[in-house]
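Complex shown without one protein chain; remaining protein chains in place.
And then subunit A:
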Amino acid sequence: MIQAILVFNNHGKPRLVRFYQHFPEEIQQQIVRETFHLVLKRDDNICNFLEGGSLIGGSDYKLIYRHYATLYFVFCVDSSESELGILDLIQHLLIFFLIAPKVFVETLDKCFENVCELDLIFHMDKVHYILQEVVMGGMVLETNMNEIVAQIEAQNRLEKSEGGLSAAPARAVSAVKNINLPEIPRNINIGDLNIKVPNLSQFV
């Protein structure tokens, strides 16, 4: 069983937190912090296994992690999982997390200095959906890459056919908002708009 999947960056900022056992939010944050400190002090050229011990679960559990660019991918697993198998899985997930969102989001802002991590940050929901096709309830659901891609694509098509979460106009607005963010800082005041909206309704 996989107990938790944690992704955080070199500063310990969580990028993806997926626990398969319930912990209150503050405990989750504490686990992320402690895990971060554990892996941070390890060199890159030493082994990727770590007996976490007290963190989650106890002595049966291990931390298996990979450090990739600015991100740490950490799996907390028990002895029923194959260590090398999980390492492979992390490698696959990496590809998915970092490449897949680009496929799903048509307009990818290319100005970011560090594409990898930011993809993850801005598409946390998408990343979760990908993860759901790979790991379910702490158990590995599917390892066939083609099957995973097919299912994710099918669901995205379904979402697109429904118009998506952010319908076209909203996306346009959000794009406008993004263009000159430094110049017009926070000048879109929701309070003002709220006044306008009742006006609109008076027309009917």
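By our rule, contacts are C-beta pairs under 8 Å (C-beta built on N, C-alpha and C of every residue); 3 or more make two chains touch, one makes a residue touch a chain; residues count from 1.
We take it that contacts and distances are computed from a predicted model.
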item: Hidden chain of the complex, named as in its UniProt record, picked from "Proteasome assembly chaperone 1", "AP-3 complex subunit delta-1", "GPI-anchor transamidase" or "Cyclosome subunit 8"; value: "AP-3 complex subunit delta-1"
item: Residue, one of A:Leu40, A:Ala69, A:Leu84 or A:Met145, that touches the chain absent here; value: A:Leu84
item: Chain not shown, touching residues in subunit A; value: 1, 14, 16-18, 20, 22, 24-26, 28-29, 43, 45-51, 80, 82-85, 87-88, 121-122, 124-125, 128-129, 132, 136-144, 147, 151, 154-155, 158-159, 162-167, 169-170, 173-174, 177-178, 181, 188, 190, 193, 197, 200-201, 203-204
